[in-house]
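Left out: one protein chain. Kept in place: all the others.
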Amino acid sequence: MGSLPFFLPFAELEVGQHLYWQIGNLRIHGQVFMTSWLLIGALLTLVVVGTKKMERDPQGVQNLLEFLWDYIRDLARTQIGEKVYRDWMPFIGTLFLFIFVSNWGGALVPWRLIELPSGELGAPTADINTTVALALLVSLSYFYAGLSNKGLRYFEYYVHPTPIMLPFKIVEDFTKPLSLSFRLFGNILADELVVAVLVFLVPLILPVPVMFLGLFTSAIQALIFATLAAYYIGEAVEEHH
Amino acid sequence: MTSLLLFGAAEGGLFDFDATLPLMAVQVVLLTFILNALFFKPVGRVVEERENYVTSSRAEAKKKLAEVEQLESDLKNQLKEARQAAQKVINDAEEDSEKLYREALALATSEANASREEARKEIDSQRDSALTQLKSDADKLGELIVERLLAAK
């Protein structure tokens, strides 16, 4: 492998490097778990503080939590439908909150100041493992939702308007998690890369609007992931007539 | 060197799947249960309690409003009745006084008529007697004149 001069600036970004932890004979990406634990800790702290003393007249953090709860309920109710949305609301909400906190945490916290022996800290959702894990969970949950709600009649969905749809629906089962995971991964990684490249090229001012754009896309991506997950579940439990 | 790690190396890379994936999935599932217990259930309970409270107090307010409207219409009816009764009393009194006035008027008129009639009769009889008197006087005078003329001859 020859030396590639045009990669030298990118070497600063350390794309695709990981801090490996060895557990038994399993290897995991340490930096992903470190940031995700910190962010989950922050999320749980917020939740615990907000729900500690709840009153009928909401105050402070309780307002925020109730707004989030209402938002998630509306999302789940519109996509999944009135009948079973209650069962799936925590899952959809957790997806939304986890992805949102991960994206914003990765964009807002200056992780780069912390030196790691290898790799660097960043949004957990910028790692393909995380996004694929989330997407596979969504796949499993819509299968489970369909099977538990309709039993074997769930498979009618595959031949729903006509049996010609069968191959397409089967392919869809594979493309759904693929597009879900790659959309999230690509967006977050692209945000991080664009900001990093701009910071490298022009360290002052210029990256700021791009950072705001990144925050915006991060939030939208969390919303899209949760909406699509809810939509898939809703599609699986929907009754055909 | 970085690029050494990135390019085709067994270690690292963007698409480096390993045990991170299942562990992350487990972590997210755990987070789902934790958030369900800490966030979704309690906040949902509070929000739904409030929604129930709002609905029930709205229903109560509606009921009270209906009650108030009922009372108001009752009072209005009572007021109307009272007003009608008062009007009736006034009308009765007016009628009574009118009747009394008419009776008194009629009495007075008839008395006046009677006395006027009497007076006229008196006047008539006096005139009659005066006329007869006058007539007899004229007859006497005529006879006297006739006698005098006859005597003068």
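Note that the chains take the letters A and B in the order they are written out, and that residue 1 is the start of every chain.
Just so it is clear, a residue touches a chain if its C-beta (ideal position, glycine included) is under 8 Å from a C-beta of that chain, and two chains touch if they have at least 3 such contacts.
Simple rule for what comes next: contacts and distances are computed from a predicted model.
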- Message: Missing chain, UniProt name, options "ABC-2 type transport system ATP-binding protein", "ABC transporter permease subunit", "ATP synthase subunit c" or "Cell division protein FtsX": which is it?
- Response: "ATP synthase subunit c"
- Message: From the list A:Gly16, A:Gly30, A:Gly50 or A:Gly146, pick the residue that touches the absent chain.
- Response: A:Gly16
- Residue list for chain B contacting the dropped chain reads 6-8, 13-15
- Mind listing the chain A residues that contact the chain we can't see here? 1-2, 4, 6-7, 10, 15-16, 179, 182-183, 185-187, 189-190, 193, 217, 220-221, 223-224, 227
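Keep in mind that, in the parts below, only the chains that are shown with their structure count from here on.
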- In the complex, chain B residues that touch chain A: 1-8, 12-25, 27-29, 31-36, 38-40, 42-44, 46-47, 49-50, 53
- Tell me, which parts of chain A touch chain B in their complex? 1, 3-4, 7, 10-11, 14-18, 23, 26-29, 32-33, 36, 40, 44, 47-48, 50-51, 54-56, 58, 62, 65-66, 69-70, 73, 89-91, 93-95, 97-98, 124, 127-130, 132-134, 136-137, 189
